[in-house]
Structure formats: C-alpha cells, structure tokens
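Got a structure for you, questions after.
A protein chain is absent from this complex, but the other protein chains hold their places.
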Amino acid sequence: MNGGQDLGGTDGHGPVMPEPNEPVFHAEWEKRAFALTLAMGMPGGWNIDMGRFVRENRPPGEYLAMSYYQIWFAALEQMSKERGLMADDEIAAGHSLRPPKSVKRILSPADVAKTLHRGGPTERDTNMPAAFRPGDAVRMKNINPPTHTRLPRYVRGHAGVIERVIGCHVFPDSNATGAGENPQWLYTVRFDGRELWGADGDPSVTVSVDAWEPYLLSAG
Amino acid sequence: MSGHDHDHHHHDHDHSELTETELRVRALETVLTEKGYVVPAALDLLIETYEKKVGPRNGARVVAKAWTDPAYRTRLLKDGTPAIGEIGYAGRQGEHIVAVENTPKRHNMVVCTLCSCYPWPVLGLPPVWYKSAPYRSRAVADPRGVLADFGVTLPKGTDIRVWDSTAEIRYLVLPMRPAGTDGWSEEKLADLVTRDSMIGTGLPKRPGDLK
Partner (left out) sequence: MAHDDGDRHHHDHGSDLSEMQLRTRALETILLEKGYIDPASIDVLIETYEKKIGPRNGAQVVAKAWVDPTFRQWLFEDGTAAIGSLGFGGRSGNHLVALENTPAVHNMTVCTLCSCYPWAVLGLPPLWYKSAPYRSRAVADPRGVLADFGVTLPKDTEIRVWDSTAELRYLVVPMRPAGTDGWSEEKLAKLVTRDSMIGTGFPKNPGDAS
C-alpha cells in the first residue's frame, strides 16, 4: 500500500538523532510488547508479511506519530482480535472473560532458543527458471496495490540493473493476503542515484532494493 | 498535534504512575497468559535473549575474524549465512545474510525504508534512529547528509552504495580494518568494531580511540 510506511525519499522528518548509549528497550512495556509479539506468532497463525501489513495499514498521520513498539503493540492487539483470540472488553477488564480459542501450538520456554535459532527462512525450491541474469537491464513496474507490497514508490517506473540473482523466496505480496507463499525469484536490483532523484542528484550514490520477479519488466 | 510537553496534571486518581499504554500491555499479557496462548517464562527468555545475549558484539567478532583470516573473509563475502553460522550466530531475522565490504572506493550503508529490517543475530535489535522516519526517508536519497548527522565525512573519491532491505535478505557491512592494528588479536580487534560501522553510518574506532 502507498501508506505512511513508504518513506524513502520523503522530506520534512528532520535530522537523524542517534541516542548515545541507547538501551535495547526504553520501557518495561516495550519488552513485554516485543516478547508477546514474538510468542503469539505460533498460536496466532499469522505470518511475518501479514504482520507487516497490519502494522503499516493505518492512517499515515497515526503511523508517523506512533513509536515503534506502539505500532507493534497496536498490530498485535488487532491481529489477536481479528482472529478471535481475545476481545476489547477483556483488555478493559484486564482479565480473560471467556474460554480461549483452541490453538495448534504455543511457544514453551524450552523451545525459545531453538525457535529463535531456526528463524523463518524464506527460500523455497522451484522448477521455474529465473527470468533475469546479472547485468540485465530492468524497469520496475508501476504497481499500486492497496495491500502489502515491498516495492517502494521511489523506485517504481525506474530503470535499474540486475546485480544478483538471490534465489526463490516467499512472495510477500501474496503471503500477506493469505493467498499463499507463491515463491518468486528474488533479485538485487541496482539504481543510479540520479535515475531515482534526478539529474541534480549525487553522482556518487547507488541504491539497491531486493525485488521479486513480479516487480520487474525487461528493459533490455 | 504536538506531544504533551506541558506539565502532566496530577489527577486525584488512586492508581500508580502507569500510562495508558503500559496498562494496556499489562492487560493484554494477562489476558493472553490466562488463555494459555503465551507462557510467561517464554516471554522472559525472549526478552533476556535480545536484551542481554544477542547484540553487536556478535557482528564485531565476525568482522574481526574476517580481518585476520583471509579464507574466512572470502567465505563470508561469498555466502554470509553459513560463514556467520560457523561462529554460532544464526536464526530469526538473519536467515539470509549478505556481507558487503567497504573499500576505499566504496562505502556501504544499510536501511529498511519500509519498516526496520535488520540483521538481529549479528547486531541484536535495531536502535530507534534506524527505525525512524529521518533515517528511513533520507538514507536512500541523501546518504552523505545522513553520514554528516553521524559526524562522518567520507573521502571525496568514495562512492556510496545504499542497500534497502526490502526482502528477507539482511545486510552486514564489513568495514575496513583500521591502520595500526597489525598483529592484534581478534578479541582486541573486535573492540574497534562499532555497531554503526556494521550498519554503515559509522567507521570503526582507531587504536588511539580505545581507552
């Protein structure tokens, strides 16, 4: 979606402000929100792409005004509610008011280390040949899906070069809608800075994105 | 709309100082725990892992090893995930790691314009600035300006390559080894490798910078 999260090249946000000796978490609630989000992935049954879409799918003014973990937490609440795992009146009460929904699995303490260690690799086997090779000239499609995509606006319609064929990976645009993993060939596409930002741009800057085949048109 | 900078009014409520967000988070944790979806001990372990155990020190060890061991460096640059796995770092948000090397001609910088993708197994959780609008908006458009915000100026002939982490590939910058470190142990070299130098918004410390 063309939402508040698609920030590349936007203006007005001010300087980058690193915090010296920044703690990993700035408040106790952030720690809990973080851990709850990770732990609810299993019983919740959502995938990372669904989660990203829920986070970004809010009015831009809200998205930009919320802190990082506020966004995480709001998304966790929403996904839990949408899947009938809990309800607003229970939050207001601070307690469970009705029996739980039956879930397949939950994260036990004994499984934490190995679950984190395994992670969620997205590469998949395929019989499809990759359409592009390193060095190929491509143009990014001008797509504007209202749902989740990982093709930022600042590269759409622009000309780039395939730098690397990464592999066949889960395709977020499908996975986020529940339409399935639909793995696609994934490439690193490189752009000249001036192609993206105009003739007055810095000639010493190159930018790349990792783009799946459905984002690409051959320009060769 | 502005943040409330004025004095917080002290209401005559007889609750603690917890904010609305804190209360909601507590409430959700209670509800989810009571329903049996989450186990508190698992939550505590998740927090401990990323607060105390996994952090930039991991990545610093990877970099130091690459500085001292040419064969490792080659393996790392060829396929980051298994090379990093050799040292024992792997997993969530690092399933597909690509190491990118800085050279005198090219400086690398990593960003996720669309959210906050970051190589957790080697750098831990990302700092707030990495996840915020100023960095996400400007890194791809004005990387030199961003480096200036970090007090970094690159030599004139150095090109900048910005990697926008739009997929599950996670990027680790391999900074250049500082001069005057011949014969240093990996452990001592790792002390020079800052987190920011592995994102590309900083350079490693120099021998003189260490206390």
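Order as written gives the chain letters A and B; numbering starts at 1 within each chain.
The rule is simple: a residue touches a chain if its C-beta (ideal position, glycine included) is under 8 Å from a C-beta of that chain, and two chains touch if they have at least 3 such contacts.
In this text, all values refer to a predicted model and were calculated from it rather than measured experimentally.
One of A:10, A:47 or A:70 touches the chain omitted from the figure, and that residue is A:70. One of A:60, A:94, A:109 or A:214 touches the chain omitted from the figure, and that residue is A:60. In the full complex, the hidden chain is touched by chain A at residues 59-62, 65-67, 70, 144.
One rule holds for everything that comes next: only the chains that are shown with their structure count from here on.
Per the touch definition, chain B reaches chain A in the complex via residues 1, 21-32, 34-39, 41-47, 49-51, 55, 90-96, 113-116, 124-125, 127-129, 131-138, 140-144, 146, 149-150, 158-169, 196, 201.
Chain A meets chain B in the complex at residues 5-11, 13-19, 22, 24-29, 31-36, 38-40, 43-44, 52, 55-56, 61, 64-65, 67-68, 70, 73, 76-77, 80, 85-86, 90-96, 99-101, 103, 106-109, 111-113, 115-123, 150-152, 154, 166-167, 169-170, 172, 186, 188, 196-197, 202, 204-212.
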